[in-house]
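Let me give you the structure first, and then I'll get to my questions.
Here the complex is missing a single protein chain, while all its other protein chains stay put.
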Amino acid sequence: MQNPTTGRMRSRRRILKAAAASAALSGVGFPAIVRGQSALNVGVLLPVSGPQAFIGQSCKRGADIAAEALGALGYKVPLKLMHADTETNVDVARSRAEKLINDGAHVLVGPFDSGAAAAIAQVAEQKGVPFVINIAAAPQITEQGYKYVFRNFPTARDIVGDGLALIGDLFRATNTAPRTAVFMHVTDTFGQAMRKGIGAALPKLDFLPFKVVETISYDLAARDLSVEIAKAKATRADFMLLVSRLNDAILLRREIVKQRWNMMGIVSPGSPGMYEEQYYKTLGPLANYAISNVPWYDPKAALTAVVDKAFTKRFPKDKLMFHALNVGYTFESLLIVADAFRRAQSTDANALTQAIRATDIKTRMMIGGPIKFNAKGQVEGNRSACVQNLNQRPTVVLPAASAEAKPVFPWPHYKSA
Amino acid sequence: MRPLLEGIPRRSLAALAAAGAALLAAPAVADPYVLSVLILCLYFAYVGQAWNIMMGFAGQLSLGHSLYVGVGAYASALLFVKFGVNPWFGALAAIAVCTALGLVIGVLAFRFGIAGVYFAILTIAFAEFTRIGFDHWQWAGASGGLFLPVAYRETSDVLTLRGSPTMFYYVMLAFAAGALVLCRMLLVSRLGYYWRAIREDETAAEALGINAFGYKMAAVALSSALTALGGVFFAFYYNNLFPEQIFSMGRSIEIILGPIIGGIGTLIGPIVGAFLLTPLADSLSELMAWLGIDTPGVKHVFYGTCLLAVVVFLPNGVWPPIARRLGLDAERARRR
Partner (left out) sequence: MPLDFYLNATLSGALTGLVYGLMALGLSVIFGVVRVVNFAHGEMMTAAMYVAILLAAALGLDPLVAMFPIGALMFVAGYLLQRTLINPFIVRPEHTQFMLMVAVAIILVNAQLLIFGPNARNVQVEYALDSYAIGEIIIDKVRVYAALAALAVAAALFAFFRFTLTGKAIRACADNHLGAQVVGLNVKQLYAITFGIGAACVGAAGCMLLLLVDVTPVQGPGYTLLAFIIVIVGGMGSLTGALVAGLVIGVSEALGGLLILPSAKSMATFAILILVLLFRPEGLLGRRA
């Protein structure tokens, strides 16, 4: 995959990098014409401020390293990234998307959040500009009959299906059979979609030994989750199924210790929170043993090594694994764009859209089949991995083909944790 | 028509006509982004005008107007999505529901003599209460949001409120102009004089035989009905509704910033305020990008400082002094 690095390539990459850096800083970036081909303006919308800022900034790194990693992959196409902040606000996302298109964005990428994605999709559709979603799980987005909206991320239904199947694998791998679970979820667009998915999928999966004894929803803005945990503890469930965001996941973990609740563990059937860098930083050893069944990168894939190299070069103090899902899917969305641009040879919206629709990328970073959009603009092959926090870092424990360690379930008594 | 225009200096009418003509012609010259900002300006001018009836005219401080925007939006959107009801009939339903809501809150508050901060907090409480309710109302999509079907950009159909931004622009322009005319009519009517009497001194007004309760109820009813229509527009323009967004306290404050900055109780103030603040937020984003500052927060600190400066140095809003300078202030002079 890696190109022989000729002198020309190197200087080219330097240009790419410098331009990307200046684009990120000032919005004025690429030389408009590189070797006769005009640059593709890519509007990157992410929640860099507001409540989801942490994850938004993590995603942004995927865009920051794109030029470097794409260069290493031999994509000789000039991309000019135009960054915009959605401020974790649906309306701002909408108006920023309009601004980006107005400023000449040929394609939009982003925006981590389902609500914002729905709003941006409307703009993209109205203006006829292709929109490649990096992360957003609400199924409705690709079920509106949109012509310009593409998503390389599993829908809530797929995440749940995979997440629950992995739970079955986890129990088999650890020889455990919990009888009961309490399902806790956050009430936002994503949490709601996941709840629906679980409600629909769970009754059909008769290979799972447990049943959900109670479903507890909580407000994302909750200051204090002690009542929620008290309620969950009262169910005496064997383990917790958790669909969370970041801050609430941290609050819940602490509250479980405070209320001396001994159970087998927390398993996320597919949500952010427990694999984010902040989770480890804030909780220290308490972060260990939590399990997230989420779309993840294949630590053994060749492309992962390329991205990892670019990431380490750009952010020497940081590690890719703490940004895995965010950087991975954001990078892949830019990979899709670059690949389509290379084939389309044009910045024309319709040509680009057709090229994106015809995408077939087999060598990828995230676990799953080839990136191929179906008629609705959805990639179907994305798979989750069972990621467990071990030694305060996310570790792939299942599927066995990608595993870095063996799963630990139930978790050790909390006092020793 | 005559009493409506009576006492307005000719140059004010000319200025108004010029502004109207400019707004009518804007879509022909504005690029799509500017057009979308203009739509927002008009939207805030419209709901600001509606809020101003309650606060500026009748002196009742509502900090929960997002309630009427949200309920209006949801009512029409639900009727449209679930039963295929035409948006304009849906708008009638939305107006009916919101007026009823406004009246309930009004009765509860005014019967028990709740005013000032207490009234303001009561209105917030109702909005928050409703937000949490909608967050859990599964049929209406709960916190997952309510999505309206796609708006295709090829066709514009005012009768079904589906179409291009230009169409939405003219719809909103019509709303804003209608609200302006309506408010002018109200101000020069008997009702308007009673409202201002109540605003200045409720006890004195009642001593003069003015039925303060009844007139305050009228203000709430009108204000909530107009705001509901703004909500209908919001639903069909944005095509997706989230309780968290539409009912939030921040949204209520956004609605009232325009009229307060522009000049409370004036007709033009809410419009001026909306046309100042909406572009301010956007141009600050641009300015930040241009200066190379991408640190979140800087923009809003700026925004807050601008607000603070206006509140401190122009306590009556920006419009009254401008009007005086330009000699457009007959309306104020006459009221004194």
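The chains carry the letters A and B, assigned in the order they are written, with residues numbered from 1 in each.
Following the convention adopted for this analysis, a contact is a pair of C-beta atoms (placed from the backbone, for glycine too) under 8 Å apart; a residue touches a chain by one contact, two chains touch by 3 or more.
Bear in mind the structure is a predicted one, so any value in this text is a computation, not a measurement.
The chain not displayed here makes contact, within the full complex, with A, B. Listed residues B:Ile210, B:Leu280, B:Val298 or B:Val318: the one in touch with the omitted chain is B:Val298. Shown as candidates are A:Ala177, A:Ala234, A:Ala302 or A:Ala400; the residue that touches the absent chain is A:Ala234. Of the options A:Ala200, A:Ala221, A:Ala302 or A:Ala358, the residue whose C-beta touches the omitted chain is A:Ala221. Contact with the undisplayed chain is limited, among B:Leu191, B:Ile253, B:Leu280 or B:Ile322, to B:Ile253. Here one chain is not drawn; of A:Leu70, A:Val107, A:Leu251 or A:Leu352, the residue touching it is A:Leu251. For chain B, the residues touching the absent chain in the complete assembly are 55, 61, 63, 108-109, 112-114, 116-118, 120-122, 124-126, 128-129, 132-133, 135-136, 249-250, 253, 257, 260, 264, 295-301, 303-305, 307-308, 311-312, 315.
Contact between chain A and the unshown chain involves residues 49-54, 187, 216-219, 221-228, 230-231, 234, 246-247, 250-251, 254, 257-260, 278, 282.
Convention: only the chains that are shown with their structure count from here on.
Against chain B, the residues of chain A that register as touching in their complex are 24-27, 48-50, 53, 83, 85, 87, 89-91, 94-96, 98-99, 101-103, 115, 118-119, 122, 125-128, 138, 140, 144-146, 187-189, 191-193, 196, 217, 219.
Of all the residues in chain B, the ones that touch chain A in their complex are 31-34, 36-37, 40, 132, 135-136, 141-145, 147, 149-151, 153, 164-165, 238-240, 242, 244-245, 282, 285, 289-290, 292, 294, 296-297.
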